[in-house]
Structures are given as C-alpha cells and as structure tokens.
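Below are the structure tokens for one structure; questions will follow.
Each chain you see keeps its place in the complex, though not every chain is here.
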Amino acid sequence: MTLTLAQARTIIDAALAKGREEGAQPLAVVVLDAGGHPVAFAREDGASLFRFDIARAKATGALGMGADTCVIAQRAANNPAFFQSVVAVTGGQLALSPGGVLIRISGGTVIGAVGISGDTGEMDEACACAGIAAAGLSHGVQS
Amino acid sequence: MTLTLAQARTIIDAALAKGREEGAQPLAVVVLDAGGHPVAFAREDGASLFRFDIARAKATGALGMGADTCVIAQRAANNPAFFQSVVAVTGGQLALSPGGVLIRISGGTVIGAVGISGDTGEMDEACACAGIAAAGLSHGVQS
C-alpha cells in the first residue's frame, strides 16, 4: 500500500489542528512516503526558517533507522559518537529530537513518516501522532 | 506583506484542479515565500521521485533570478554557459524549464514563487498561473 496525497493532507490538517488546540508554537509538518520522498508539507505562519529542514530530517531519520526519533534520540544520548556519524553519513538527514514518527498500516508495515518541528519535541510528537490517528493509520508511540 | 499558508494552499489546490481539468500528468507543486523557503507542498499520486526537487528548483530559480523560468529558459538557450554556471554556483537551485512563476501583489512586489513539475513546462506553468490567480494574486506571465 502506498501513502496517498489525500492521506498525507489529512495527517497534516489534523496535526495542525492539534497544535492549535494545544496552543503550540507555529509548526512545520512534512509527510514522506516509504522511500523518504515528500508527499505533502505545510509551514504555519510565523514558523522560523529551519522548520522545514528539521521536520524533514526527523521524518527521514525515522524511516532511515526504522524507529521513531523519540527512541533514536534516547539511543543517541547513550551513544553520541555513532549517531553523529550517522548524521554525517546521511548528509544531515537525521534530527535527534522527538517529532519524527513512522506511519504504519495494520500489521505494522511502514508506509511513510511524519516529521514536525516548531515546539518542544514532545509537543511535535503529540501532534504527529494525532495526525496519523486522524487518517486511520497507526503509530507505535502510544501502543 | 507575507505569503500565508492559507494563500499557499489555495494556490496548490487551484493548480492541481487546473491540472486535473487539463488532463495533465501527475504534478508536484511547491510554494515558496519571498526568502525561498517552502510554505506548502503537494505531490499527486503517481508523480515520479524527482518532481519535488525539480519543482523547488523552478521556484527557487525564479526568485533567485527575479524572473519566471519561462523567461530564464529562453535566456539560457542564448547564453548556456552563464546559466549553467548559475546552476552550479547555486548547487542546482535553478531548473531551466517553464513552471517556476513569481507571485506578486498589486504594485508588483514579489512575495513568493510557485514551482510545478510533472507535465510539459508549458502545462506546468499554466497550472502555476491558475493557482496564483485563484488566490487573488498576480503573475507576470500573461500580463
């Protein structure tokens, strides 16, 4: 199954709605397909300039390592040298902060990832999970 | 005046609607702000992998040179060495094909650019102009 543009937009709309509801800082949200290529993106008014790049590096990093960035960030705290070398080898495509979340269908197959940047990593991640759930898809974070 | 996310999404929706109406190949559409940073993006199902990168390089190139890429592509045909050097110096942020169109407010001030890739350069450009017009903004192509 391939992630569709319609699904990606549902994820973004719901993630942004969650952010507004929670009073989050302005967010950037990107949705990537299983190969790490952008399907849809939105940056809220007032979000600063790096937000797209950071959001994308969260989502790409989750796909690249096969885990949500909240998990990767914890591993990196215990093994910083290795993870900094992964950041380098991938041209920076791994942002070591929560907010990059794998998108799964039932059964667990990964069909893409969401990356959000703008508020704390925890808030970014909560908005990503809300977006995925709104599209009827699964994330591993709260399971 | 700063281009808003709401305007960017209106541009994308109208550009994609124009593409469907014209029977275009699957399109990727990106909207950048005046600083060349992505505000919103969508890639239609079935569009090939480079479409985001090419669309972005059309929009960035238009902002970078201060002209729509239909004009730049013509200049490049007459002066290929210079324009290839611009492509090189900018790390590839100039795609030499129509479909990168400046977004202006009345009076002519540039507030961003649209880049589209997926069909012929002419079709890509027509969809970009339709998107800008639908948002009540101006493009220079048909004026």
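The chains carry the letters A and B, assigned in the order they are written, with residues numbered from 1 in each.
Everything below uses one rule, namely that a contact is a pair of C-beta atoms (placed from the backbone, for glycine too) under 8 Å apart; a residue touches a chain by one contact, two chains touch by 3 or more.
What you are looking at is a predicted structure, and each value in this text was computed from that prediction instead of being measured.
Participant: Assuming the complex is a homo-oligomer with 2 chains given explicitly, what is its full copy count?
Facilitator: So the full homo-oligomer, as given in this file, consists of 4 copies.
Keep this in mind: only the chains that are shown with their structure count from here on.
Participant: Taking the mean of the CA coordinates per chain, how far is chain A from chain B in Å?
Facilitator: For chain A versus chain B, the centre distance works out to 26 Å.
Participant: Give every residue of chain B touching chain A within the complex, in rising order.
Facilitator: 2, 4-5, 8-9, 35, 37-45, 49, 52
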